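Only a single protein chain was left out; the remaining protein chains are all shown in position.
For chain A:
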């Protein structure tokens, strides 16, 4: 009822947009009478006329500017059709709510609740988008790694606290390694009680965030928690934002393949681990491939572990696939997938060849209720077995009777007999076979049981999931002897023998698994009887097994070849070995093979070099073996072998010159081979039939198209090393006879020439030969679509249909389509499709064609005029992108990955060998594992030049020759950079420390990384410091191998003879030669006199003549400034933080700086005495007397002439004056006069003092008077001015009056 009411209440809403509204509006306007001219331009043309040409030009200019500003250089769009999940990294300081947010997001998207999150979690978030969410801790290693792979960063900020250093550090890391999209999320907003305070904080944080990221960057607010979770609506909004976000492509990411690993498995043979727990491991890692295409066998880097070569890549079905295209709006619950193997989500795990069901870890079964499912029980019991089955067997006891002694396995030992081997010689093929023979045939059943058990064991070891049908296969093998060397289970004993057989008979020509596949598919349709198919199936299974564990066979084979003569003696021995090798699943790198006309090429490790020739041969056989083991089709294999055995025989005799010849011979051999197969009467009937058919098919193929791919990349192997062993006839036990070996010379050591010489030139005088190329010339006949006349005709058809607009006459083209239609109809009749359907299709096609043509015409008319360079470029890129997509679209993934590598978006499994055991032992899923693909030369180590700037927030300055940890490319590594600055003349001068607020250069020895790559440096990755951790940032400038950093070196010398401006200097050099090197060099004295080195002297070695701009003193020190090249320490130490034990992963410490070492050990730096600071004592300077030359003195005026004031020496005796001796009376007079003058002097003094006193007083009085006088004057002046002012006022008044009066008068 209520609903109905509601419906009633709902008002009508008039449409505001859409065609209906438009129509209404038009009608309305029409009613008003202005409807016709709805266009303002028409209605009011004056308002739109040109008013100012200048302004118009400016506006035009401006619009153009704005337009071009938007342009980016167009790039080819390389995003795959099904992109990999978007990597969402959640970062933030501890306790900010990262895990909570992830959990909430996962719950939002998948309605599943994860308890604990470890490693990346992949979820389907929408119809076209998947997300991989991963949490980033505060360890700087993790932050650096994840910043490199992130597409979107959710940056959590505790609003109650504000920004923390981690946030800024992460932002800086992002800036350096390409800025992913960053979205801020404010949490802990519920701690604010005051609303105003909250608002303020929000604003403050937002603006700070904007300055760091970009103005307008999205910041999300999570206002509060409800039951330990964020509010549902807010999370929903956030999820919505994430799932519609667009991302910009980052250069590094798009140019390198990378994998964020979400699963890791240890594939090492448990036996190897048991023997040596520290042995290098073989691991397989899983994850979505992102970035660029990944090629097999390429170099990768695992940050925190090291560099590796991919030993194998394979793609797996997508564990978290996008839903199939449907026209639904939202995802169903079924499609909301989640995949997080490290967190234990996603119960079923697919491997290359197996499916694993997760049973919840090793202890899950303990607390589970029993009897849930019957088959479950079985699995559980299997899990809970702790000892191997043979151990159990050994320990188990059986009591036959109640009280009897229980029988142990050792008691049975005598009765159970191992099968003996018996040699049988096959009469037809003449080969030795070893039959497994038991004492009593009756015990067959028993034996079977045992072998079954063995099978089981093997399965456990080799992780192959071959069923227990190994026996059947074994039987089949024994029948069809040749191809079935891969015996499983109990057939192991036979293996070595068969393998030996293999080595004799196998030399595949142009064998390639791919083509075999093609063949097989061809044949299966036609020929294969049902039984064969069964057989084939078995073989397919077996084939996969082979791939897994074929190495054991390899080794067996290789050994078999190496000592085939000593075979009988060593057979026992070898058996042992082969068994051992079966356990060690160490696969040798399959060597790159080489076919046709030349050399054997090896992907060599260093070991290969050390191997002797015999080993070389072994390897080459390995290759063959690998080839063969790839073949899945039995009969084909068989053909190949028969054929190749022939070939082997022929090889010594015949020499192959050319690939083409090779091909031809191939055919011949096939014919021969058919005879051969007829000879082998022992073979089964159906088999024979098959071989013939296969041969026929092959021949057909060969004749129709010489398969070039096989020719080029195939693996017909001619190893020139082979003959070296064969030609080992010994002469007298000392010399070897060397036959000049034409064949190898022609191939490996032939003339290196790119010209393609013609063997049999055609006779160009013949008319028919000439006519064969006649059409290659413009004068010849053209193809239909290019012929001018034809084209003209076509044009008529296409464009014949037009309307003359002026006259309105419609011209119709010829109805050419009719004929087509009739033809089509006929075709339709022929085909299987029902007639109307086909017709409809045709019509549709036609319509589409017409539409397209019309569109083309339209485009040509309207678009081309506007097309700019930019548009053209864009169009070109678009075309290329389409071509790229189209080229491999129709191929299946298996072949596709061979050409273009594994494309991004695929879920791949990557096998890596020789991984340090710590990686597996100390595996912690909380730390991300990343595989970063390396470019061509990025695996090399060399000198790298950088532009570097110390981070302005880093407190210290950096010192040259102190180890520094750089994050560059995928890597984190410690190295020793040398800082330098470029002088104005381009010289790179070494700096001892980084400058404070300036860029400087740096050179280090480390991994080669392309120019323009950003990097950041930290001093230590261990622990946390309150300070900012990023020490420096910068960019790679150059990869020059020659180092140009120099430091200043001053050579000093001393003058030993001084002429006017020339001096002889010694002590600077040691020999004449050294001087000769420095001739013409500028030298200088400490006092600043400049000079030049002239020529070496003979007398003291190393002395030279030099000229200066002034005369030197003997006390001068002369020096020459030279530049000495600095050697860069070759120190490159990858940060292996992932190898640290769990919980200590952030404690990696590499090389310490000398400062740290000194601090730790308490060593004080011994300083040079000369560089110590001492109190400066300055002695008083004594200057020599000024000496004025006499001539100058004479010329001087008297005033300036030096006066001879100096005391005269003793006056000569003759000039002495006689002493005056007074009379007593005279004495009295003089004493009296003396006394009187004293009195007088005193009087005068007194009078003077008095006078002074009087004057002072007088001045005081005078001043007073003066002041008074001034006062009076002032007052008087005041009076006068006042009077004057009053008078003036009066005057003015009167004048005003007067004037007014005057006016009045007027």
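As a convention for this text, a contact is a pair of C-beta atoms (placed from the backbone, for glycine too) under 8 Å apart; a residue touches a chain by one contact, two chains touch by 3 or more; residues count from 1.
By our rule, contacts and distances are computed from a predicted model.
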item: Missing subunit (named according to UniProt) among the choices "Spermatogenesis-defective protein 39 homolog", "Small ribosomal subunit protein uS2m", "AP-3 complex subunit beta" or "RNA 3'-terminal phosphate cyclase-like protein"; value: "RNA 3'-terminal phosphate cyclase-like protein"
item: Hidden partner chain, touching residue among A:175, A:296, A:922 or A:1092; value: A:296
item: Touch criterion as defined above, residue of A:53, A:66, A:226 or A:751 at the omitted chain; value: A:751
item: Absent-chain contact - pick from A:883, A:1086, A:1163 or A:1284; value: A:883
item: Given A:762, A:1024, A:1087 or A:1253, the one touching the chain that is not displayed; value: A:762
item: Absent-chain interface as seen on chain A, which is shown; value: 76, 78, 292-293, 295-299, 307, 309, 592, 594-606, 608-609, 658-659, 704-706, 708-709, 711-713, 720-721, 738, 740-741, 744-745, 747-756, 758, 761-762, 764, 770, 772-780, 782, 880, 883-884, 887-888, 898-901, 936-937, 939-942, 1005, 1008, 1039-1042, 1129-1134, 1151
